[in-house]
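Dumping the structure here so I can ask a few things about it.
Note that one protein chain is taken out, while the other chains of the complex remain in position.
A and B are the chain letters, set down in written order, and residue numbers restart from 1 in every chain.
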Amino acid sequence: MMKTAAKKIYIALIFIFLYAPIATLIVLSFNASKTRAKWGGFTLKWYRSLFENEVIMQALWNTLAIAFLSALAATLIGTIACLSMQCMKKRNRTILMGITNIPMLNAEIVTGISLMLLFISLGIKFGFLTILLAHITFNIPYVILSVMPRMKQLNPHTYEAALDLGASQLTAFFKVVFPDILPGILSGFLMAFTMSLDDFIITHFTKGPGIDTLSTKIYTEVKKGIKPEMYALSAIIFVSVLILLILVNYTPKRNGNHKA
Amino acid sequence: MKNALVNLVNISKSFDGQLILDDLNLYIRENEFLTLLGPSGCGKTTTLRILGGFEKPDKGQVIFEGNDITNLPPNKRNLNTVFQKYALFTHMDVAENIAFGLKIKNKSKSYIDDKIKYALKLVNLDGYEHRMPDSLSGGQQQRIAIARAIVNEPKLLLLDEPLGALDLKLRQDMQYELIRLKNELGITFIYVTHDQEEALTMSDTIVVMNQGYIQQIGTPEKIYNEPENAFVADFIGDSNIIGATMVRDRLVEILGARFACVDEGFGENKPVDVVIRPEDVELVSPAEGTIQGTVTHLIFKGVHYEMEVAANGYEWLVHSTKMHEVGSQVGIRVDPFNIQIMNKPESEDEEAAHIDE
Partner (left out) sequence: MNKKLLSAPFIFWSVLFILVPLCMVFYYGLTDKTGAFTLNNILAIATQEHSKALWESIKLSLISTVICFLLAYPLAMILSHMNTNKNSFIVLIFILPMWMNFLLRTLAWQTLLEKTGVINSVLSFLHLPALNIINTPYAIVLGMVYNFLPFMVLPIYNVLVKIDVNVINAARDLGANSFQTFLKIIFPLSIPGVISGITMVFVPALTTFVISKILGGSKILLIGNVIEQEFTQTGNWHLGSGLSIVLMLFIIFNMVISAVTDKDGEVNAL
């Protein structure tokens, strides 16, 4: 019994460690004082001024647009890649998986500068597009990583059975294979979206002067002092995701939720 | 209970409020090959895990060689287990797997080496010392799992569906192998399986279990020929189980017809179940039969034909070396000593018992 108590305390401490900064930020978003250093009383004014701050709202919009589009593109490319890798020779597949994993294992700073050098030599104007391309690149491995295990669990005979029963290849895929790997695809998409949302380093090297995401905006503000609206925005995002998660977890599970 | 090696006394165990074992009592004699047989969920594996020390019973005691070992952890028990799906240590080679228990006990290197050689010879895998488990076939892995357990010279070997993952031919070979091993080692085996054929082939004693209760304990012959209730009869082999009435001693009324039998002492006009094995049903000309029917199905099974005969509202399963065409009229006759009379099940549970494997 002592042991279970110790385990619980240990887990609790780790969670405090991981969530203390998040709690701090949420508290700061209600701080009437503009500096982080002292508590100036409770206020909601940052939440009000947040929506009037066009710079932040524009950065938010850029962040969400890039996260959504890059996750979508990465999901598409990654899923198709998984499909094609299934029927490859083992050696080719290993090579391709190795290349896939490069952006994940490589240092973000190296990925960032390598893409920056590429875009310069291709003469692409730095801006929304370059960030998007970079994000798709580092998102693909996360999609593959989450679709591949599902793909491997797949019984290859179900696809053949569908063909045998008269389905065309496309129908067989969408009716039989796709529903089975869908959970993997969805979690891959969410993973990619989250990664893109949280990225700073690669965006830092591939963004142009006129454009900012929330990350790069915050980075430029680090020295001058973060605008408290930023805390308010982060708190809103975090709390809404949290609520969303709780809702998803507490709604009755549909049959589609296979044993993970 | 003379020379009982293990004694399970009033064992009860439930998981998540579901009763798996209910007041189970069982003793195992020294040098016995005892099989716990039953459908999945009958409590046989839980019984084995309680013996191995991987589960603690909610109530009751495990007595081993006269000592209460109920609360003893697995590593302190003088018995070993051969696990389902082998549970070999994949990061060690065959020799290291076999040596594991001996190294823990700080045996000398020469002793361990001798033991590895001996054990591998015993399971017919000499020379496999430095293979990795992953590179072995299922049957070979199984032999290694057995070798790993027996080098520790346990008094008692527990085997948890050890042949479950093997294909049919290999399974039959391994059955003979296990009997040979048991005779050579002279130790007690407790074997868990849901495969009745396996149980009948290997065991000295079979314990048929269902839903946490022991249904019958006996030799394979007794279990097969004289099942005590419908569950046992149905689980062991194919059989015709028919509701009937015991008219008086040595006379039973089945489906409206009176059959002579050899059982006595059930009382008069008492409802009973009768079991008639399909090979004991004789098909004769309609005039010679006790009851008459029509053949509805016919399948050739190699050693015999399997037929179904509709007679007096019941589909009789019949095994016979003589073929009768579908649609032909036949008479059914059963020798008195081939009719096994059983009491109706006492509990609802037994009545509702279904075999899911």
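Points worth noting:
Going forward, contacts are C-beta pairs under 8 Å (C-beta built on N, C-alpha and C of every residue); 3 or more make two chains touch, one makes a residue touch a chain.
On a predicted model such as this, the values are computed, not experimentally measured, just so you know.
The chain that is not drawn here is touched, among residues A:7, A:34, A:48 or A:175, by A:7. In the full complex, the hidden chain is touched by chain B at residues 52-54, 73-75, 77, 80-81, 83-85, 87-91, 100-101, 104-105, 148-149, 152.
Residues of chain A in touch with the missing chain: 7, 10-11, 14-15, 17-22, 24-25, 28, 36-38, 77-78, 80-81, 83-85, 87-88, 96-111, 113-118, 121, 133-134, 136-137, 140, 142, 145-146, 148-149, 187, 190-191, 194-195, 197-201, 204-205, 214-215, 218-219, 222, 226, 230-231, 234, 237-238, 241-242, 245, 249, 260.
As a convention for this text, only the chains that are shown with their structure count from here on.
Distance from the chain A centre to the chain B centre is 54 Å, each centre being the mean of its Cα atoms.
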